[in-house]
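Omission of a single protein chain aside, the complex is shown with its protein chains in their original locations.
Chain lettering (A and B) follows the sequence in which the chains are written, and residue indices restart at 1 in each chain.
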Amino acid sequence: MAIIEVEHLNKEFKIAKRETGFVGALKSVVNRQFVTKEAVKDISFSIEKGEMVGYIGPNGAGKSTTIKMLTGILVPSNGSIIVNGIVPYEKRKENAKNIGVVFGQRTQLWWDLPTIESFELLKEIYRVPDARYKENMNTFSDILGLGEFLNTPVRQLSLGQRMRADIAASLLHDPEILFLDEPTIGLDVVAKEKMREFIQEINKLRDVTVILTTHDMEDIEKLCKRMILIDHGQKVYDGDIAAVKSRFGKMRTLIVDVEENGVDLHVSNGELMKEEGNRKWIRFNRDDFSASDVISQITQTHNITDLTVEEPEIESIISRIYQEGFTKEEVPVKV
Amino acid sequence: MDTVKMYTAFTKKAFMRSAAYRFDVWTRLVSNIIFLLMWMSIWFALYAGKEEASGISLTAMLTYVVVSQFLTAVNGAGTPLWELQEKVRTGDIALELMRPFDVPLRYLFADFGSVAFYMLTALVPLYVLLFFFVDLSLPTSWMTWILFIISGFLGFLIRYCIELTFGLFTFWLIETGGIEDIFYFSVSLLSGSVIPLWFFPGWLQTFATYLPFQGIYFIPNAIFIEEISGKDVFISIGIQFFWVAVSYTILRFVWRKASNKVIVQGG
Partner (left out) sequence: MTKIIEYVRLYFRLVGAGVRAQMQYRFAFIMRIVGMVAAYTGTAVTMWIMLYQFKELGKWNFYELLFLFALAVLSWGFCIILFFHFRSLDTYIVNGTFDRFLVRPINPFFHFMAMKFDIGAAGQFIFSILVFIWVSNAIDIHWQFGKILFLLGAIIGGILVQGGLLVFISAIAFWTTKSERFYWVVMYPARNLTNYPLAIYPKFVQWVTAFVVPFGFVNYFPAAVILDKDTPYFSSYIGYFTPLVGIVFFVIAYYVWMLGLSRYKSAGS
C-alpha cells in the first residue's frame, strides 16, 4: 500500500480579471469577471514508503500547488489524495502529525528567541514525549552540529545554520513523510553537501519518505532515484533518473588530448565541437556509435594521450524538456 | 531651470503613483469623514443650543471644524513619516544621498503631487458637496479665499519642515515610538486643529501663540471663518512666513547633521 496515493488531482483557481483604466476599474466593481486558471491538471502518482522523490518543474508549473494540497493547506477541485491513510485536507490536524515541512526560504522557527526554544515549543505543539525529544535532539545535534548555535537567537544565525535547524525541527516529531521545498537554496557548496548527507541519513535510518522540490539539479541527482517532472500543471515524466538520462540524453561528448597538433581531425561518426590546442571535443550519438567506434576512428590519424567521455547533465536535459515541452519523439540534446 | 524641471518631475511622478493606487488613496476619505462627523457632533454638543460662545457663533465654529478637517486631510496626504524612518533603519537612505538632488526638497515636491491628486479627485469634490448640504459660513469676499489658500499653503510648509525635522531624529534614536506620540499630540492640540486657541485657558493660549504650530491650522482656519480680519490677516500671514523660515532653517541644519552621520558611519 503506497504511503501517498494521488489520483486525477485537479486544481482550478478563479482569478479576477484586472481591467485597466478608470472605466475598467468602475466596471470591475459592478461586474467582476473571472478567468479560470488550471494550476494542476489530472495528476496521478503513488509513492511508496521510504522513497525519495524529486518533484520538479519550471516556475508556475503547479509544484507548490500540489505540495500545498498534499500538506492539507489547499483543497483540490477534483481528484483524491490519500497520505498515510488519511485525506489531508479533511483531517488536517491528523495529517499534520505525520508530516514535516521545510519551506526553504521561510523559517518555521521563532525569530527572536534562542534556537533551542523553538525546539521546546515544537515539542509542546506536537506533544513529543520527553525521552523521544532528548533522543532526537541528540541525534540531530550530532549529525547537523546544532550544538554550536542552540543558544543563539534565530535571527542571528547564518543561512546554513538556520536551514539545519529548520530541517531538524521538521523531524522532531518523527513524521513519516518529509516535504522539502528548496532545502538547499542559497547555501554554499559545503553546506549543501551536509544537508544532502543528512537527508540521506534520515531516509536510510528512519525510512522517512522524502518529497523534494528544488531547482538545484545536483540535489536531484545526488538524492533522488525517482523524479516526477511537471509542467503546465501536468505530469510530464515519472520515473528513474537513470531512465531519463538514457531516454533523453543520448548524446555523449568525447574529450581527447592528442599528440599531433595542427593535423586536422576528421570524424565521420561524430561532430567536432571545439578545439583548444591539443584538446578536442567531439559529440556523438551513442545510439548510433559507441565511444570506442569514435576512438578507433581518431587513432587512425592521431595518438591519443588522454580521454574522457562526458554524459549530459540532468540539468540540460531538463531545461531542454522545459523549453520544448514534452513531445513523443525523442529530442536530441545539445551538450 | 533644470533643477525646477527635476523637482517638478517628482511632483508628476507622485501624482501618477497616487493615480495608480487610487483606491488606497480614496479609502483615506472614509477615515476623514468619520473624524469630521465626530468633531462636528462634539462641537454641536458643546454649544448645547447656545448661539455663540466667546463671540464665536455655532455656525462659525462648525465651519472651523470642517475647514480644519480639510486641511488635516491635505496635510496627511503626503509621504508618511514612517516610510522615511524605515529607509533610515534599513540603510536605504544612503541610496538617496548618492543622488544629485536635495532629499528634503525631493520629498516636498513629491508630496505636492500626492496632495494634488488627493485634493482634485476626492477631497475637493467631497467638501464642495459638504458646503452645499451643511449650513456653514463661507467667506464672502474672494480676497479671503485667496488669503486662506496662501495661509493654508504656508501652514503645510511649516508642518512639513517640523515633521521632517522630527522624523530625522530616527537617525540618532532608533526607537522613537513614545516621543512620537507626545510630539503628535502636542502638535495636534497646540495647532488648534481640533480646538481653536480662543477656547484655551489664558496661559495656554499665550503659550500657544509663541509656537509655530498655530501657523499650521489655527491661522488658516481663523482666516477662513473671518475671525481674523483686516490687517490682522496680514500680520498672521507674516507670522507664518516667519515660522516657515525658522523651521526650514532648523530642518536644513538637522538634515546636514543627519546626512553627515550616514556618510561617515554608513547609516
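Quick notes on this one:
Assume a contact is a pair of C-beta atoms (placed from the backbone, for glycine too) under 8 Å apart; a residue touches a chain by one contact, two chains touch by 3 or more.
Everything numeric here is computed off the predicted structure, so don't read it as measured data.
In the complete assembly, the contact with the undisplayed chain comes from B:F199, out of B:F169, B:F199, B:F241 or B:W255.
Checked against the hidden chain, the listed residues A:L113, A:M217 or A:I255 yield one contact partner: A:L113. Contact between chain A and the unshown chain involves residues 13-14, 65, 68, 71-75, 89, 92-94, 96-97, 99, 101, 103, 106, 108, 110-113, 117, 121, 124-126, 153. By the touch rule set out above, chain B reaches the unshown chain at residues 24, 27-28, 30-31, 34-35, 37-38, 41-42, 44-48, 53-54, 174-182, 184-186, 188-189, 194-195, 199-201, 204.
Rule of thumb we're sticking to: only the chains that are shown with their structure count from here on.
Chain A and chain B have Cα centroids lying 55 Å from one another.
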